[in-house]
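Here is the structure we will look at.
Of the protein chains in this complex, all but one are displayed in their positions.
Let's look at chain A:
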Amino acid sequence: MQLEEEVEDKFELNISITNPEKVGEFHYISPFSTTLPMFRSKTFTVRRRFSDFLGLYEKLSDKHTPNGYIVPPPPEKSIMGMTKVKVGKEDNSSAEFVERRRAALERYLQRVVFHPSLLQDPDVREFLERDDMPRAHNTQALSGAGFLKMINRATDSLSKMTIKMNESDVWFEEKLQEVEAEDQQLRKLHIMVDSLVGHRKELSVNTGGFAKSVAMLGSSEDNTALSRALSQLAEVEDKMEQLHQEQAASDSFCFAELLADYIRLLGSVRASFDQRMKTWQRWQDAQNMLQKKRETEAKLLWANKPDKLQQAKDDITEWEAKVTQYERDFDRVSATVRKEVLRFEKEKACDFKKQIIKYLESLLQSQQQLIKYWEAFLPEAKAIA
């Protein structure tokens, strides 16, 4: 994953996460190489637990989300993921689940590292370099259900606020609507792709069953040429079983996972809009408070209580400063959100194109294999006499 224009200095930072080994708990080894001067050495390897990744997210989110940054979220802890559709037999130790998690963590880390602001964060450096990480606690909140709850709470408060906010910049309102519409469609799409994965797996199993059945039929057929052709057909169907299986894996890893990533990311996008709302609210509250303090001062002047007057004036000064500060904060966060959203959209376009082309190429290869198998079978069928 490479970002082009936005990055001033092109640098190299290749991260990959290899197979986990079970040492008490799953440990992930992330070997990577870099040309960035800020790192101690050019190539290094560290081991991390799954909870370490969650811990990293929590630290980054705490620091940067309030400023309007879109912090990439890690994959869920739970098996079910977000669609709550059980696709075949899956448990924590299944090879498929392990691979899926590994790939998701790799993409997560790559996204974090390619965010220009997050890369500068010392927590990220520590995560990449430090030999031994202290165990992260409080990652319960980031388990599947917890994470979704957090996002839902954010969007609830968001919807309550949109009614009240006097949006001076219509860009934000329109953008948020776009994000929400997109989120809806992506969720729908994800469910459908999951369904496709399920049906392809079923097709694979049923093709295998059929292959065996045809082999049996061939062995009881007493015409020699037909018998041979039927056993050849059984072989073709056997290969098709394998092909369908591989296809289902591609559907899942290339397509479904891409969608899952972006559903999670859109959650982070909405969180950043939410943060902007919060800063706006804080600014408004400060303005209201300032108004109250001014009213208090006016009342005291009228009631002629000079001893309390000084306090009132001090209060006004304090709140005037706060109003100025909070307005600046709001402007700053708005600018960040805007920049972040544009960066996100660029990255998303790039990502989708790359992944979907990869997926289509896998479909392409499937068809090429298919052609090979049937071309080999055709003469056998024609040889029946």
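For the reader, a short list of remarks on this structure follows.
Here is the rule we go by: a residue touches a chain if its C-beta (ideal position, glycine included) is under 8 Å from a C-beta of that chain, and two chains touch if they have at least 3 such contacts; residues count from 1.
Note that in this section contacts and distances are computed from a predicted model.
The chain not displayed here is annotated in its UniProt record as "Sorting nexin", chosen from "Probable LL-diaminopimelate aminotransferase, chloroplastic", "Sorting nexin", "AP-3 complex subunit beta" or "COMM domain containing 2". Shown as candidates are A:199, A:294 or A:343; the residue that touches the absent chain is A:199.
Across A:103, A:189, A:289 or A:316, the residue that sits in touch with the chain not pictured is A:189. The residue from A:45, A:94, A:120 or A:213 that touches the chain not shown here is A:213. By the touch definition given at the top, chain A reaches the unshown chain through residues 178, 181-182, 185-186, 188-189, 192-193, 195-196, 199-200, 202-203, 206-207, 209-210, 212-214, 216-217, 220-223, 225-226, 229-230, 233, 345, 348-349, 352-353, 356-357, 360-361, 363-364, 367-368, 370-371, 374-375, 377-378, 381-382, 384-385.
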